[in-house]
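Dropping a structure here in structure tokens format, bear with me for questions.
Only a single protein chain was left out; the remaining protein chains are all shown in position.
The letters A and B name the chains in turn, as written, and every chain counts its residues from 1.
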Amino acid sequence: MIVAVASGKGGTGKTTLAVSLALAAARAGVEPVTLLDLDAEAPNAALLLDPVLEERRTTGIPVPEVDAVRCDHCGECVRLCRAHALADIGTSVLVFPDLCIGCGVCTAWCPQRAIREVDHVLGTLEAGRAGPIAFAQAQLDPGRAQPAPLIRALKAWKMRASPTGLTLLDAPPGASCSVMEAARGADHVLLVAEPSVFGLHDLGKAVGALRDAMGLDVSVVINQSVGRDDAILRFCEENALAVRLVLPFEREIAAAYAEGRSLLEVRPACEAPLVELLLQLRTKEQLA
Amino acid sequence: MKIAVASNGPHWSSDVADVFGRSPYFLVFDEEAGSAQVVANPGAGITSGSGVGAAQLLLDHGVDLLAAPKVGPQAHKVLSEGGVRFCFCKGMQARAALKEARREETV
Partner (left out) sequence: MKQLVVLSGKGGTGKTSIAAALADLAARALRVVLVDADADAANLGLVFDHTETSVRPFFGVDVAVLDPDLCMRCGCCSDACRFGAVLLGDPFSIDGTACEGCGACALACPTEAIRIEPHRAGSAICASTRLGPLLYGDLYPGQESTGKLVAALRDAGSRAGRETAADLVLVDGPPGTGCPVLAASTGVDLALLVTEPSLSALQDLERVLDTLQHFGTPAVACINKADLHAGLAARIRSFLRRRDVPLVGEISFEPAMRDAVERRVPATTVGDEVLTRNLERIWRRVREALAVPAARRTAEAS
């Protein structure tokens, strides 16, 4: 079963929930349990899990390299490039790898066949274990702007569908294309929401992207509740969103997270409800 | 010599643009011909690659000197390797920027 954990708003507790679900599942005997940290701009799950990382590889996109001898400066590549990653200054063609999206159009259509592709590194993928949990993360290099290719690459490398196991995808926050890329292929999406005015507003956007635009199965976990959840519960009911769990706001939990301790470490009593949540999702799958 | 001014509007009374790559227009003054041309920037609405696109546009129009606010590193590379000189102008009308650019050239 593949479960993506996402949130419309940042700082709602998405990563701590994903890590706690992984730990709870492993303790309940689920095997194999995998956690992929797909927040490639700012991966934080390793702070909570403290994995031993044994494998490492760089990943990137193919970008053009122009053969100056074959190039006749017809300008076709510049005209065809929709990312403005090429400029012909008359004596040579400049390539801007940071703007390139790796589509291959210039290479395929150069009339002189003067372009070949070379690998442009965008970031690093790392994999290892945290006890019984298989872990992998992606980290975008500073100054690079595109997390989506890293998210795709990490999933291609380490995401395995398994009939008995559990894979958790810790998605980036928000509702944009990198979140969608992270959640693509998941059997279920858990949206972590804060029951505040901001949190509710952002939940709406995330539901729109993941359920309405992508057709994924989405349910909600309310985190940092202070007991005033009417508005968000009403929203979920009106939008046919199941609320799987409500977690209270506790300063102690926040302080523990601050120093790298997960929800489950600080509140071991959460283990049973977390396992129950996973069983609910598993049952939903079997009924479908 | 052809001088281009990055402009918010299609008139010499318009203000110099805020961001080179997203400049809606380039006003190109041809000293030899004594004429001026309004070039719309098709890339004015984009973020990614707007500087490179705008720089290529200027090269395609044979511009020798550009008056504009700060130019990003990628556009700067295209302009400097393409032989386009640069005069920093900000917070003034396009005609004042043209005057500034022509004055700097004769110094």
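Note that a contact is a pair of C-beta atoms (placed from the backbone, for glycine too) under 8 Å apart; a residue touches a chain by one contact, two chains touch by 3 or more.
Being a predicted model, the structure only gives us computed values, none of them experimental.
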item	value
Of A:Ala145, A:Ala242 or A:Ala272, the one touching the omitted chain in the full complex	A:Ala145
Residue in contact with the excluded chain [from A:Cys103, A:Met159, A:Leu233 or A:Val246]	A:Cys103
On subunit A, residues whose C-beta touches the chain left out of the figure	8-12, 15, 41-42, 44, 47, 80, 82-83, 101-105, 108-109, 140, 142-143, 145-147, 172-177, 180, 196-198, 201-202, 205, 207-210, 212-214, 226, 228, 251, 254-255, 257-260
Sites on subunit B contacted by the missing partner chain, in the whole complex	15, 18-19, 22, 45-48, 69-70, 72
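The criterion applied here is as follows: only the chains that are shown with their structure count from here on.
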item	value
For subunit A paired with subunit B, centre-to-centre distance based on mean C-alpha positions, whole Å	41
Subunit B residues touching subunit A - in the complex, by the definition given at the top	43, 46, 48-50, 52-53, 55-56, 59, 74, 77-78, 81-83
In the complex with subunit B, residue positions of subunit A that touch it	78, 83-90, 92, 94, 96, 98-99, 145
